[in-house]
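Every protein chain but one is kept in place in this view of the complex.
What follows is chain A.
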C-alpha cells in the first residue's frame, strides 16, 4: 500500500515572481530581486533593503469586502491558495468539506494591520480601533480565511517556529494526509515590511546594513553580515499519491518523503546544535542514505556564526563538499514562515527540470567545505532534495522531497 504524500499544486508569491512560472523563470537563472525598501521610507533605519513583492494588485484578485479586513500577508496567501487550486486542477467544491484542511505557518501575523490599529489606539483612542483587528492580525488568520474562502472543514492548524515553521506546517499537513484527509493546504506567508515590523526585525540584530542589493545577503561568503528580509511565501497542495492519481492530477511535483525537527541545546551549553540531528531524522524518516541526496537547500542565515553551524552540520552528514548546496533565497530575502515552503517549491522544480538554481550574489568563503552552487545554475539529475530551515532561539527543521516518477 502506498503512503506517499505528494505535492500536486503550488501557489507562490515572492519578490521575483507571482505564480509558479514567473517565480521559476527568475529563480532558475538566479535573478536578484532585492532592492531598496519602497513600502515606507526606510532611510533613517540601520537596514534599508528588502525583497518586496511587486506588481501585486489585490483588487484584481479578491472581492472588495475581503480587502479592508485582511493584512497584506493574508491577501497574498488567499491569492496563492486560488493559484494552487488552479494549478492542481481541483475545484474545492468537488471534495467533501471535512476531507480538506489548511495547515499554515506564521511568524509575525498581520503585523502591518496591527501597526495601523495600534496607531489609532494610541493617537486617537480605543473607539477608533477596527472591528477587524480582533482577527486580522493573529497568527491563525491565514488558515481561517483560506478555509472559509474554499469551504474546507477538515483538520487544520497553525504553527509558529520562526523561519523553521514552514517545514513544520508541511510535516503536519503530511500527518493529516496519512490519517486520511484527501487534500491539505500547507505553507506559510509573512509580510511585515512596515515601520513597526521593521523595527522589530532590526531589534533582532541579524539584519544586513548594506545598501548594495547584490552585496547585502551573503550566506557562506567571507563578507556575510546579516540577512535581508523579504515578504511572501508559498502554499502547497498535498494529497496522497493514490488520490492524486485517481483524479488524474496533472502535476505530481514530488513526494514529501521525510521530516525531522529538533531544538538546540540552551545557549552556553557548549554542546552541538541540533541541525545535524534534524537532518539525520529526516533522512531516516525518508529511508534515504546521505549519498542519495542530490541537493541541499540551505537555511543560509547569512551571519558568520550561524553559517558556520550549518556548514558544519552539512559537512558532518555529507562529507566535505559532498553534496551540492544552494540558497536561492539570496534572490528574494528571508521570508520567515514563507521561506522554507518557497525552498520546497524550488526543490520540486529543480527535480522537474534537472537544474539547481544558484546562490545569487555569493562568493563562497574558503572557510567552508561546501559545494555551493554560485554564479550560474547547475544542470544535474535531481531525484532527492533536502530542505533546511532554522528559527531564532534554536528551531531546526529538515524536509526530504523526492521525485515520484
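Please note the rule applied: contacts are C-beta pairs under 8 Å (C-beta built on N, C-alpha and C of every residue); 3 or more make two chains touch, one makes a residue touch a chain; residues count from 1.
Methods note: contacts and distances are computed from a predicted model.
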(message) Please identify the absent chain by the protein name in its UniProt record; candidates are "4Fe-4S ferredoxin", "ABC transporter permease", "Beta-ACP synthase" or "Succinate dehydrogenase subunit C".
(response) "Beta-ACP synthase"
(request) Out of A:141, A:170 or A:293, point to the residue that touches the absent chain in the complete complex. (result) A:141
(request) Write down which of A:200, A:316 or A:380 is the residue touching the left-out chain. (result) A:200
(request) Specify the residue from the set A:6, A:53 or A:160 that touches the hidden chain. (result) A:160
(request) Check the options A:17, A:101 or A:377 and report the residue that touches the missing chain. (result) A:101
(request) May I ask you to list the residues on chain A that touch the chain which is not drawn? (result) 40-41, 44-46, 69, 97-98, 101-102, 106-109, 111, 114-115, 117-127, 129-131, 133-135, 138-141, 143-145, 147-148, 150-162, 165, 168, 172, 175, 192, 195-205, 261-266, 274, 277, 336, 391-395
